[in-house]
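Of the protein chains in this complex, one is absent; all others appear in place.
Moving on, here comes subunit A:
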Amino acid sequence: MLYRVAGQFKTSYQADYALFPVRQDAWLLVFILLLAFVVFPMTANEFMFRAMLTPVLIYSLAALGLNILTGYAGQLSLGTGAFMGVGAYACYKLVTIFPEMNIVVAIFLSGFFSAAVGVAFGLPSLRIKGFYLAIATLAAQFFLVWLFQKWAWLYNYSASGAIQVPNIKLFGVTVAGAHATALTQYYFVLCVVCVVTFLAINLTRGRIGRIWKSVRDMDIAAELVGINLMKAKLTAFFVSSYIVGISGALFVFLWRGAAEAELFDIQLSFKVLFIAIIGGLGSIMGNFLGAILIVALPVLISFVPGLLGLPIGAAMVEHLNVMIIGMLIIGFLIVEPHGLARFWAMIREKLIIWPFPH
């Protein structure tokens, strides 16, 4: 009833290829965007912005980047954390070498650095597949983190070996650094994420996206129908690392404020991979759902004992949190192995045919 598609006719090819062929989907999106752009900024406090909203958006973006590579083009990667690091360090160098540079330009440029590195480490994908490729990207993970530690030029020879975000203004408003307010940073991240997501949706459902999917489903068949595998795989690495790099720059500049090399360790790669898998490989929306589950839910759970007045120590809450999130992940994957996005798709399907299931 809520999702009745009866009466929505498509009379042209254009209508058939529309981003949202079902009107209710468009309304749902408008509702979510209203929530993100108007309701949250009006109601959330600084803690919610800094501990939940901004990180969820940034992690979603990172997972989106990985999903293009793993979910759409079928190339397994364990180097996401390091590629985020490349974006962050590139942005830091750009901002410190050219202090006049617009931060938006710096962030979008830094994506190219990680894209280049991504393509370089993607070259083995032409020869190796699956787990073997995962190991090759794992090499990128360890090598790059080692490089972040040893190459002092990257962190401007600071004694601590860490990068610190200076105060950066955009049109007179401080957007990065200690003086930036949480609200400005949230809006900045939200805008970047919206733009990139919009581009990603259109990229994945267009010609290039179909090429990627055909490579993922069976690369020999794809080659036989005339798809250039090298081009397909390398563009996937390029686009994926580009988005991951942007998310890395946002990660440090718009959220953390400082970073040491260990931050981009394999733990980060795994976290992003979990978000992509739990959200659903080969979907855009899944990244956001996965990020909410992995990033925001633990924060919410940690408040539960306090609200109920249970006398549980901080360390115990942390242990419980890990256990609950772990069980939820396993539970969700048993119920729906294809991730939360598929879960939502099933609900939507049921709503469309309701009340007459067949």
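Everything below uses one rule, namely that a residue touches a chain if its C-beta (ideal position, glycine included) is under 8 Å from a C-beta of that chain, and two chains touch if they have at least 3 such contacts; residues count from 1.
Rule of thumb we're sticking to: contacts and distances are computed from a predicted model.
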Query raised in the report: So which of "Sulfurtransferase complex subunit TusD", "Branched-chain amino acid transport system substrate-binding protein", "Dihydroxyacetone kinase subunit DhaK" or "Aspartate carbamoyltransferase" is the UniProt name of the chain that got left out?
Result: "Branched-chain amino acid transport system substrate-binding protein"
Report summary line: Where A:Val105, A:Leu126 or A:Ala178 are the choices, the one touching the absent chain is A:Ala178
Requested in this report: Over the whole complex, note the residues of subunit A touching the chain we left out.
Outcome: 45-47, 50-51, 55, 149, 159-162, 164, 166-167, 177-179, 255-260, 262-263, 265, 299, 313-315, 317-319
